[in-house]
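Omission of a single protein chain aside, the complex is shown with its protein chains in their original locations.
So, subunit A:
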Amino acid sequence: MTTPILSARDVRKSYGRGANKFDALKGVSLDIREGESIAIIGKSGSGKSTLMHVLALLDQPTSGTVELAGHDTRSLTGTALNRTRNKTFGFVFQQFFLTANASVLENVMLPLKIAGVGRSERKRRALAALEQLELADKAKNKAVNLSGGQKQRSVIARALVNTPRVIFADEPTGNLDTATGAVVEDILFDLNREHGITLIIVTHDEELAARCDRRVHIRDGLIVDVVEAATATPATATAEERAA
């Protein structure tokens, strides 16, 4: 079996001290294989967002390790960490986080700008990403003037523009109506299947989660259930994960 792209080992994360101490993650172990789609499901406050932040190297676990393609990420600091995040991950957020008054193109180019890609090259790649999401005609529009679906497609274009290995999607359809949400879902799963990009979706939407290869249920900072789509029973999968 190949090395998992992301691997969490007994990850714990707590906030605050003493009486105010709050354990967001209480020992989570999870392997994510390259190219799979995985849903992290839980209610608000379950720790699912914290797990995503730790996996995306935005937050450091209080204890435990996160390995990226077999390398312990604790050794990554400063510039190396920033570069790794920039090159490896793409982010899709429920609230879009588009700069309202900048053009769609500017927004999509942002990761390339941060990476230090030259002006013409980043424009070419951003336009290609927008083309892929059928938004090329909106490149010059201000982000604030887009519809919800167009906004989320811009966000996906922005996540794609760096050709990442992993896309993190935090409630990607949370702010969209059902029809638009379905389109955005299709786009994400197409990317997963056709381009082999690992897709990690954080959601409380069971229907969206059902389309993923695996569903990981989180409650009170612990993985309570892992369901492989259309294969093994939940019980055995959970046992496997716990053993790992």
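By definition in this document, contacts are C-beta pairs under 8 Å (C-beta built on N, C-alpha and C of every residue); 3 or more make two chains touch, one makes a residue touch a chain; residues count from 1.
Here, contacts and distances are computed from a predicted model.
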item: Absent chain [UniProt protein name; select from "RNA polymerase sigma factor", "Glutamyl-tRNA(Gln) amidotransferase subunit A", "ABC transporter permease" or "Ketol-acid reductoisomerase (NADP(+))"]; value: "ABC transporter permease"
item: Which of A:T3, A:S63 or A:N101 contacts the chain that the document leaves out; value: A:N101
item: Touch with the omitted chain, as defined above, among A:R83, A:K123, A:H204 or A:R219; value: A:R83
item: Touch residues of subunit A, complete complex, unshown partner; value: 49, 53, 56, 58-59, 78-79, 82-87, 91, 93, 95, 97, 99, 101-102, 110-111, 113-116, 118-119
